[in-house]
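Some chains have been omitted; the remaining ones sit where they do in the full complex.
In this document, chain identifiers A and B correspond to the written order of the chains, with residue numbering beginning at 1 in each.
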C-alpha cells in the first residue's frame, strides 16, 4: 500500500540502496506550471550532508521528471519523478546483514515478508521521504496559486522548547529552529548527544494559512484525521497534535471553545478545524519525533537466527531526525490539502451547477 | 467519504435526530458467528443516560441486523445494522437553528455544504459513533477467535492522571477509570465542572494484545498511521500518541530503543510498532479528548446571517466526552486490526501458496 490520497494522490517506490527512489503524482490538474528547479529546491532543504546537525552522508538527490509535463505544464497525466541513488554501492552492509537494529523496522519487515533488504534499511529507510518531498513540491505549487501556504519549523529538541514561533527564522537556521533564543541550546544538545554516540528527539510545528473554510470530507476523511495519518506515517513520528491538543485536554470547555464574532474567531484553540473541516482559520499541528534509533552505542539485539548479540551500529546518521523530518511534514501537509481541495469541489449542487454552467 | 478500511471495511450513515443511524460492515469473513446480544452489549457500554457522569439523554440504542447473517453466521456479504432514533422529535431546536455553537461543527458544515441539519448537530453529532461501536463489535468477535484483545480505559480527566493502568477495574467504573486511586478525584472534577455548566477533557488509553508480528502495510497504510487516522477522526479527539510518544521525544535514542533478546523485547517504548508494522509486543496508544464543546455558559457566537449573539446552550450533554469516547476508540482499534489482518494475508508467496495448496 504505497499510495496516499484520493484525487490528488501519489505513490512512491524505491529503497535506500537500490537503483533509485521516486514517485508518481496522479490527479494533478492540467495547466499547472511545473518547475524542476522548485522541486529541486525543496529536495535540497531535506538533503543530507549539509552541516554538523545532519548525517554526513552525501546524496545529490537530483530529481528528474519522466512524464506528465509538456512544455513546462502539467498535462493532467501522472507525473513520475525519479531520484537515482548515486552512492548506493559504496558501503559494506555485511555487518548488519543478519542483525536487527534496535528501534528499526528490520525486525518487523523480516517477520512480515520473510525477506529483508538489509542495505541501509531498504524501503523502511527515511531516504524514501525524498520522494514525498518531490511530490509535495508539486502540491505546494498548486496551493500557492490558491493563496495557501504551508510552513514548518522545529519547536523543540531534546526537551528544549521554543517560546516563540518565528517561521521567518527557519530558513536561516541550520536546525530549522523556530525560536532563535533557544536555538543555540538546541544545537548544543544535539552535538552533545552526537558526541556520546547517541541521538535526541524533537517536535515539528506546522502552520497552514489561507485555507478556505470547508476542506475535509467527514466522517472518514476528515482534515485532521488525514493529517494525523500523514504525519504518523513519517519515519520516527510517535504523536500528532492538532491545535492546542494536549493543552486542550486540561482546559475547561469554556476556555477551550473558540468564540465567534462577525470578524472571525476570537481564538484558535481548535487549530483551525471543527468537525474535521477547516474553519478558515490557521491550521496548526505538532508532530513528535522520537530520537533517531541509529546510534553508535552497543545495544542488545538478536540475529535473524534469533541469536543474541551485542551490536554497535557504524556509519553516519542524523542525530535528530526531526530537523530534516520537518521538511517531510510540510510536504505531506501540502499533499493532504491539495487532495482536500479537489475533493471539496463536489460538496454542493450550487458549485457543481456553476462549474458546468448549468 | 463515510467509509473506513479496505478489506474489513465499514461505512456509517445517519444523523443525530433523523430516523436512524446505522452501518454496513463489508468484508467480514464468512462463517463468523454473529451474536446480536454481543453487539448490543458493546452498544450498552457507550449508551448515554446511565449515570451522573454522562448526558441524561436516554436512548435505547437497540441494534437490528438487516443483512449478511444467516442462521447465526456471517455469509461473506455486507452486514447492515440499524439503530432507530427513538426520541428524535422530542425537542425543539428552533433556538439553535440559526446559531453556530462554539467549538462545534455547525460553522464548518454550513460553510462547506450551504445547508445544515441543526437538530442536535445532525451528522456531526457523536451519536454517529454508536454505529462505529456496532461495527467494532463484529471486528472484536473476529479478533477474539485469533486471540487478540482490545481494551480501553480513561487514564486522565481534568488533568488528574492515572498512576496505574488497571484494565480490570474499568468495567466496574462509572467513568471507565483505569486508576481506582484517582477515580474519586476524577469524578469530583467532572461534577464540579458540570455544576459550573462547564466541561472537562480527558485521555483514553488503548491496549491491543495478542497481535502477531507483521501487521501493517507500509508505507502508506502503516498500523500506527491508520490508528492515528481512526482515533483523530473520533469527535473531540485532538491528539494521538503511540507507545511512549511524548516521553520518547525527551529521551535519548539509547534510552528509547527497545533492546531485543531471544525471548523478545526488553522494553516497549515503541508501543509495539516499528516501521509501521506490529512487532508482536503489546500495542499501546493514547487518545486526547478536548472538553465537550457543549456547555451551558453564555458564549460569543454568530448566526448564519453573521449577526453577533451571546448564546447559552440548553439541553443535556456529557460533561466529559472521553468516557464514552473510550468505547469508540476501542471499536475503531478493533476495526483497524481486523482490516490489517486480512490485508496481511497477501504479504508473501509462501503464505499465498500455502493458502492455495500450491
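By definition in this document, contacts are C-beta pairs under 8 Å (C-beta built on N, C-alpha and C of every residue); 3 or more make two chains touch, one makes a residue touch a chain.
Please read all numbers here as calculations on a predicted model, not as lab measurements.
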Ask   = In total, how many copies belong to the whole complex of which 2 are placed?
value = 4
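By definition in this document, only the chains that are shown with their structure count from here on.
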Ask   = So if I superpose chain A on chain B by CA, what angle comes out, to the nearest 5°?
value = 180
Message = Please tell me the distance, in whole Å, between the geometric centres of chain A and chain B computed from their C-alpha atoms.
response = 26
Request  = Name, in rising order, each residue of chain B that touches chain A in their complex.
outcome  = 1-4, 6, 11-12, 100, 102-105, 107-109, 111-115, 123-124, 128, 156, 158-159, 193, 196, 198-203, 213-222, 224-233, 235, 238-246, 248-262, 266, 270-271, 273-280, 288-295, 297, 299-302, 306-308, 343-344, 347-348, 350
